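Then we have chain A:
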Amino acid sequence: MGILEVKGVNKRFGGLQALGDVNLSVAENTCHAIIGPNGAGKSTLLNCLVGKLIPDSGSVMFDGQSVLGRKPHEINQMGISRVFQTPEIFADLTVLENVMIPCFAARDGAFRMHAYETVEAEADIRDMAMTMLEDVNMAHKAEEHAGSMSRGDKRRLEMAMCLVQKPKLLLLDEPTAGMARADTNNTIELLKSIRDRRTITMCIIEHDMNVVFSLAERITVLAQGTPLVEDVPDKIKGHPKVREAYLGEAQV
Partner candidate 1 sequence: MSKSTFTRRGVLRTGAVAGAGLALPTYLRAQDSGFTNAPGPDSVTLGFSVPLSGPYADEGADELRALELAVEHLNGEGDGGMLQTFSSKALDGTGILGRRVEYVSGDDQTKSDVARATARSMIEKDGAIMITGGSSSGTAVAVQALCQEVGIIFMAGLTHANDTTGKDRKANGFRHFFNSYMSGAALAPILASQYGTDRRAYHLTADYNWGYTTEEAIRASTEAMGWETVNSVLTPLTQTDFSSYIAPVLNSGADVLVLNHYGGNMVNSLTNAVQFGLREASANGKQFEIVVPLYSELMARGAGPNIKGILGSQNWDWKLENELGAKYSGTNAFVQSFGTKYGFPPSQAAHTCYVQTLLYADAVTRAGSFAPCAVVEALKDFEFDGLGNGPTLYRGDDHQCFKDVVVVRGKENPENEFDLVEIVEVTPVDQVTYPPDHPQFGGAEATLGTCNNGA
Partner candidate 2 sequence: MTDQTTQTGAIAPQADRSRAASGGFLGLGFRDFRLLMIVVALTLLAPFLLNPFPEGSAMAQFNAGYPDLMQRFVIFGIFAIGFNILFGLTGYLSFGHAAFLGVGSYAAIWMMKLVTTNIIPGIIASIIFAALFAVVVGFISLRRSGIYFSILTLAFAQMSYALAYSVLTPITGGETGLQIKSTDRPFLDNLEPGQIGRANLFGIDMRASQILEVGGWQFTFNVGYYVCAVVMILAFYMAIRIFRSPFGMMLRAVKSNQQRMNYTGLSPKPYTLAAFVISGMYAGLAGGLMVAMDTQVGPERMFWTASGEVVLMTILGGAGTLIGPVLGAGFIKYFENIVSKINSDILHGWFAFLPDGLEDFMVAIVYPFVGKGWHLTLGLMFMAVVIFLPGGLVEGGQRIARLFRRRKAADGATKSAAE
């Protein structure tokens, strides 16, 4: 029984079947990749996991509880964090503040009227955030304005924001899209180290097969909203069905 169990999920947009009978099981503290050609329904699936979309039918169980019908912030509080394709950060705030906010969320829940204490007084939260920033090599940028950083930095920041919550499941939507080679390698190293600590389950959507094969322990291939194959990376590499699905796309 995996930590994330997706069973028979369907989602239609008008006449388009975006997801058709998707089943997926992700084992705890592993790294699971979902790949597939454009329009395969990867992002739709992710959106169903985090509460942005509600599937027409099927069930999504996380850690023994259903996530369906819960709001995004409730699902996050259950232990699912998400890194977006284009970094979603608090652009108007400083880097440190960006990381402190998830710390508060982890400690105080979805809402707390802590209007009288100052942020200054929250030394624990600050330390937690600073430690996290050091982990991702951004401590020296703590006071910078998050919105004016480079795209790579924004990604790292977003990753830090998700990791600092110590999620049980980390969903990554193309974490290296649009990154320079060096940055991509850094990110791979970072994610590898997280995987190898074996405390966080990762579910990753990625186009860059280099990333996928250096990280994933199992891979699900999605095509036209339906899972084609699910297996370990080595088996996926030469799988004929996968080739077929990717025909005309990049070599696998």
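General observations
Following the convention adopted for this analysis, a residue touches a chain if its C-beta (ideal position, glycine included) is under 8 Å from a C-beta of that chain, and two chains touch if they have at least 3 such contacts; residues count from 1.
Per the selection procedure, all candidates are chains of the complex that A comes from, given by their letters.
Source: prediction; values computed, not measured.
When the candidates 1 or 2 are screened for touch with chain A in this complex, the one that qualifies is 2. By the touch criterion given at the top, residues 50, 71-74, 76-77, 81-82, 84, 88-94, 96-97, 100-102, 104-106, 108-122, 125, 143, 145, 147-148, 161, 165 of chain A touch candidate 2 in their complex.
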